[in-house]
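The structure follows.
Omission of a single protein chain aside, the complex is shown with its protein chains in their original locations.
Chains here go by letter, A and B, matching the order in which they are written, and residues are numbered from 1 within each.
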């Protein structure tokens, strides 16, 4: 019988990457044992049917993204990605450490800039970054937080070590897919959850709202938070709406806001209402026509000075993009040592700085075996993977790198780890990464247990971005044994000693006695009466049953 | 509530009601043309298009296929069923944060399945499409009823629905004005409002023009009558106005929209039944213009729509 995993281990071994599931041929890793047992008996047809149901549910709910002008359901692969609790706690600590270092770095840069005076990071590097905004200088966020939300992209290298690939503290996105993927998986694959204890992700918005409220100007007792979206035509509009809805706050567009005397208000049916925290999903350049692009209609004129005056908090803060710069990334381990006095918990991927003539020469000699990335590209834009590039592409790249060495970095090609992914009716190894999300409320950095696992769907591809044909996986952080001191989510229910059964719901009047019914029926087809009646009762019972199972699936 | 969102809710109410009413009207029209051997299909179609504000060119032949194409499938016009549902869905996308997930999903699924249903209807007859639209809009109404809090958002949605219902019922009546008082078409009219059974139980006698007009315009209990819808709109406007109005509660009503609706409702309430048929053309025209004036007034007062701001740089000195 064709097994779902047939041929998979051999194919995975051939990629020379770390496989998430198989330790050796046909031996799944311990953390995947239960999942493997649950999946193995399934047929590919079964998976396909569930996949169809899933796509349908996503389409109905409007969880789609725009690919080449077509609305498509967000591609979620049905095989979840599992992370054991001990491994997760390393990631959690590593991400937290990184966020704290980046926060300290940003506060320093837009303040006294000691890191530059001390020569930890070359001044040149910061001052030539396209995302270093001098307009942000002197804006002090009330609780000191600048990266309210961060997304730290991780990969697992060939030896199974998690490494940081890039930092996103500008406008990190795609967290909505984490939440929606989980919701969808519990519906189409409920039985998988029965054999695993998966840490929940549904409370992300609660943490976000808490952090946003904590960042409000201190004199406001009950701050009003809004989510600022560019509008319904933005590809991430779905996410903006989801977050606003789950936080219970207004989703505003730039035109709903206005600023007078540095106070921000939104236009409501009850007149202008004050706004204290703007969780903006509009890029810096478009945020305020007074300081940035004057043609911007999606921003709000006067917002930057309102923040400067301390009447409103912009989250994430203006100018965070300087920390996303991929050349700056190479200094983050140094920043961790400088600001926190700690050694990095999560290592970087080894990276060449192309401004250094020796490193540049080496890279230019080995372009065909390296990955070269623009320093401020996002979404996988502009990346050239040497071994997969044509000679013409490499020649063009060589020219561009030589012209603007500050604009590029180079890394060795890391074979991202692989995970079984449904393609062409069977499971094949596909490369994955992981983006954990961290929320900083000023007292604590909270890391959403899970994050988004992105999958490069084409065979052999190393590009996981959804804008480039990537998919995703639900990411399960497994809760540890309660006895082992691993932080546990609070239990969902308080156990009660004796459950007191309630009386059943009231019933309406019985319209006719059995006798009467029988008589009515006898009028037409006497001999069927008994069967008919028992059918009816059965139907009623069946209804109840159906309702019950409907509940369980929710 | 954000003005922009409130406006979207108002238009969800209007567009969904428009889709439903249009589906009812068309369903009846198409079957009437089929069933009634004496009916001049072309002129009935022409009258219907005119009543819906979409007069056909004089030279054009107006069979029920053309009427259906125009009023049901045309995706580019906001008065066709497809167009109205698209517009409603777009507005729901904008108001995604305040409409419940149930309501949103219902509209989104309706919209997703429209092309498929249209295709089916082209093979199996338009009734499939009309029935689909009626079922989906009924489901939506049920979800609105069951899952939306009775806050201002709900009020704007229901206000939009009520105004649209007044407008649609009056258009429907005006499409039949020229029919003989005992014509079969008055029954069709009742049917398209889903009012035939209610009418029969109320009057317990044969259908005739003046009673149909009376029922659809004045009935106090039937929820698709003009009076009932106006009264609901008036009540909602009063609730919206409450606490906001500047005028003293002891003097006249300050809110223009509320005043207009109240006056129209009162005029209907005290209209003599005997004159109803004779006065109908004027009455219906005035109802339709009231609807658009009220809509404009509500927009001006609550939605405070401003021309999109575009910013220019000061020229340097």
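The rule we apply is simple: contacts are C-beta pairs under 8 Å (C-beta built on N, C-alpha and C of every residue); 3 or more make two chains touch, one makes a residue touch a chain.
We adopt the following convention: contacts and distances are computed from a predicted model.
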Chain excluded from display, named as in UniProt, from "Transglutaminase family protein", "Branched-chain amino acid ABC transporter substrate-binding protein", "ABC-2 type transport system permease protein" or "CbtB-domain containing protein": "Transglutaminase family protein"
Contacting the left-out chain in the complete assembly, out of A:137, A:183, A:337 or A:398: A:137
Which residue of A:122, A:217 or A:442 touches the chain not shown here: A:122
Full-complex contact with the absent chain, from A:308, A:373, A:454 or A:473: A:308
From A:54, A:290, A:335 or A:478, residue that would touch the chain that is not displayed: A:290
Missing-chain contacts mapped onto subunit A: 119, 122-124, 127-128, 134-135, 137-138, 258-262, 289-290, 294, 301-302, 305, 308-309
Sites on subunit B contacted by the missing partner chain, in the whole complex: 309-317
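Here, only the chains that are shown with their structure count from here on.
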Subunit A-subunit B separation of Cα centroids, rounded to whole Å: 42
In the complex with subunit A, residue positions of subunit B that touch it: 1-6, 90, 93-94, 96-97, 101, 104-105, 108-109, 112, 152, 156, 240, 244, 302-304, 306, 308-313
In the complex, subunit A residues that touch subunit B: 59-62, 232, 237, 241, 244-245, 250-253, 255-256, 266-270, 289, 294-297, 301
